[in-house]
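So the structure is just underneath, and the comments pick up after that.
Missing here: one protein chain of the complex. Every other protein chain is in place.
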Amino acid sequence: MADNHRTKAAFKFCFWLAVSVALFVYIFHSYTSGQMIRWYYYTASLDGYAVDANLSINATKDNPVVLNIAQQEEAKGPVAIPVAKGDRLPKNANGVISLAEIKAGKRVALEGQTVKVMIPWQIKEAKGFKYKDTFKHKGIRTNPWSGAWNVAMVLALGLSLGLLAEGFTDLVGVKIVKIQHGH
Amino acid sequence: MFDFAIAGVEAPIFLLAVVGFTVGIVGGFIGVGGGYMVTPALIVFGFPGYMASGIDMTHIAGKGLVSSVRHRQLGNIDWTLALSMIAGTMLGVEMGVRLLVYFKHLGISGVVLLATSVALMFTLFLYTQIETRRAHKQLAELEKQGKQVGRELQTSSLPRLFQSIPLAPIVRCRTARVIVSMWVIVLVGMVTGVLAGFLGVGGGFVRVPALVYMVGASTHVAVGTDLVEIVISGAYGALRHSIEGNVDFMAVLFMIVGAMFGAQVGSIATSFVRGPAIRYILSYSLILATLGATLRLVYVLTGQNVHWLALTAVMLTLGEMIFLCLFISSLVYFAVRRRGGKWVPDWVGPLVI
Partner (left out) sequence: MKWFINSMLGYWILLLAVSLGAAAVVYEIWLKGRV
């Protein structure tokens, strides 16, 4: 009788362990293969220039970072790729410098066929904490399906890890007794 | 160190897992999501503010599910209560978010919101602390008299008031051992949802006291049932945040690893204590969160110039997580000692089982 219980517990544990590991590997792979990132930086949400915001992070007014305007598949190197609202973002782009920002001329300036970045970040405040607000994540829209994927993955992980833990305590013989509620 | 390409931050995996672990313990024990601890911690690690909220929300959905599975096994979930609350909660959150947008249009600043959440948390702390101390005293008295004491003792007269509301349909919540109007349950869901959506604070530390003091559920059932709600509202929040671009899933992944272990510890720990012990921990978490929020409020009001205030707020957030875990672990330790017939401090006896 006890053996049967142990066997069931072992099976439960191994099954949910396999599912959890598989989920982990799948999620990790989706990150390392770049799929997760491509779905995050999916389309442009406004008109402007798609850039790799990391390149201009240390720009200053005296030492601005100059980005060459070019039509490219990939935002590799100091380039600013023109995009319109709804366009797929080029690979490696992680932010869009809006035309409005360029028009304002305070942080970035248009000079011929280049975009000059002078003030790459500003200090903003959220819930009483300061943080650096850069061009990264600006003007981008994620693939709405990535939202559904995130939720599905996190719930799948939660369920499989929860049942894995249950299987574990069953296997090692830890008795989890139902609590008697009431006074 | 891991390169979180989406968030654009390099952060130590270990610290993320530890945050997940500690908040998992607390969340599994008192039924909160722990966002008010996690979001500041993530910001300190370098994640942008908007992503800190999104990552936190998403991880809460997963962590809540891990805890719910264990609480189901412990018999702490009343499904009638949980399912009845869902609609009210979802509607409440949506109303709360719209209210927030409306207030923002009116120009009401974040300062007002912060001040409101401080006032709310402090009021909840006072009520919970006072009621729990009364219950603790009564338990001690009963033990002294040699009377048999069960898992729960609650001294508030509010549940009787709400349970006497005769609006049909009246539902029977078997596990919670409560017979109450469905509208009370929906109201609890809506009120807690609005607060969650409006103030951006997790429903947990409002919903658990509401379930105990309005619906009259035992604390254990309030915790388990609330965690189910947290999964649902967390999943909805995660979806919304993901669409807004506020979620770096790799950060969520590492936090869930830690949370998985923490949630086990916290959930199983509830089987070692009586209801008032859980309410005490809840009230401590409220007062520490209030203190942290007050410090941040003062920091913002002084024009963000007094840096030691910001530093103290960070220390308080980290310290709070460690404190709550230590206290919960202590209660379990003392419970095991008592079961073995060993000495425990006088104040511990009535709190553990």
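Per-chain numbering from 1; labels A and B assigned in written order.
Criterion: a contact is a pair of C-beta atoms (placed from the backbone, for glycine too) under 8 Å apart; a residue touches a chain by one contact, two chains touch by 3 or more.
Model, not experiment: these values are computed from the prediction.
J.: Can you list the shown chains that the omitted chain is in contact with?
T.: The undisplayed chain, in the complete complex, is in contact with B.
J.: May I ask you to list the residues on subunit B that touch the chain which is not drawn?
T.: 12, 15, 44-46, 284, 310-311, 314-316, 318-320, 322-323, 326-327, 330, 345-347
Note that only the chains that are shown with their structure count from here on.
J.: Rounded to the nearest whole Å, what is the centre-to-centre distance of subunit A and subunit B, using the mean of the C-alpha atoms as each centre?
T.: So the centre of subunit A lies 26 Å away from the centre of subunit B.
J.: Inside the complex, what are the residues of subunit A that reach subunit B?
T.: 24, 27-28, 31, 36-37, 40, 53-54, 94, 124-134, 136-137, 140-142, 144, 146-148, 150-151, 153-155, 157-159, 161-163, 165-166, 176-183
J.: Quick one: which bits of subunit B touch subunit A in the complex? Just the residue numbers, please.
T.: 5-6, 8, 39-40, 43-44, 48-52, 58-59, 61-70, 73-76, 110, 114, 150-153, 175-177, 200, 218, 220-221, 231, 235, 238-240, 242-245, 247, 249-250, 252-253, 256, 260, 263-264, 268, 270-271, 293, 296-297, 299-300, 304, 310, 313
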